[in-house]
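In what follows, a single structure is set out as structure tokens and then discussed.
All protein chains but one are shown in place.
And then subunit A:
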Amino acid sequence: MSERRITLAVNGQRHDITVPVRRSLADALRQDCGLTGTHLGCEHGVCGACTVLVDGRSARACLMLAVQAENLAITTVEGLAPDAAMLHPLQQAFANNHALQCGFCTPGMLTTLVELLAENPSPSAAEVRVAISGNLCRCTGYETIVAATLEAAAVMRGEAA
């Protein structure tokens, strides 16, 4: 089977790994880099659970090959919090608003919404809904996710939530 030795830059850390060329970026993150925060649901681009940031732009990690990600900066859910003691404002808002229950969709929700808030610091509820229209949640429902995002946006703008 065709393999390549590649270097992935994930959350600011280098990972020198050898992967079959057919391995998805999502599987490489989980199996070769040990970063299991990126979840795989449908594995064909429909559920959004595996969404990561590639050079700051959201992408389905199941629809990219690991070998295609060389020389690109990957951010996964593990890379969102500034340090082990402090959550990203969006993660904190998810906790405050009960925006996760089983947590399976959460990594993809967070990466997608981090990108939204970087581009649009004051989204409307409707814009948040459009942003996560490609992310399926099967337990919490979307109301609290939208509420958490609006709260995080306010916090990130420096306003009291």
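Methods note: a residue touches a chain if its C-beta (ideal position, glycine included) is under 8 Å from a C-beta of that chain, and two chains touch if they have at least 3 such contacts; residues count from 1.
Everything below uses one rule, namely that contacts and distances are computed from a predicted model.
*Asks:* If you look up the hidden chain in UniProt, what protein name do you find among "ABC transporter", "FAD binding domain-containing protein", "Thiamine transport system permease protein" or "M48 family metallopeptidase"?
*Replies:* "FAD binding domain-containing protein"
*Asks:* Pick from A:Arg57, A:His98, A:Arg138 or A:Arg157: which residue touches the chain that isn't shown?
*Replies:* A:Arg57
*Asks:* If the missing chain were put back, which residues of subunit A would it touch?
*Replies:* 1-2, 4, 20-22, 24, 27, 42-46, 48, 51, 57-60, 62-65, 67-68, 112, 130-131, 133-134
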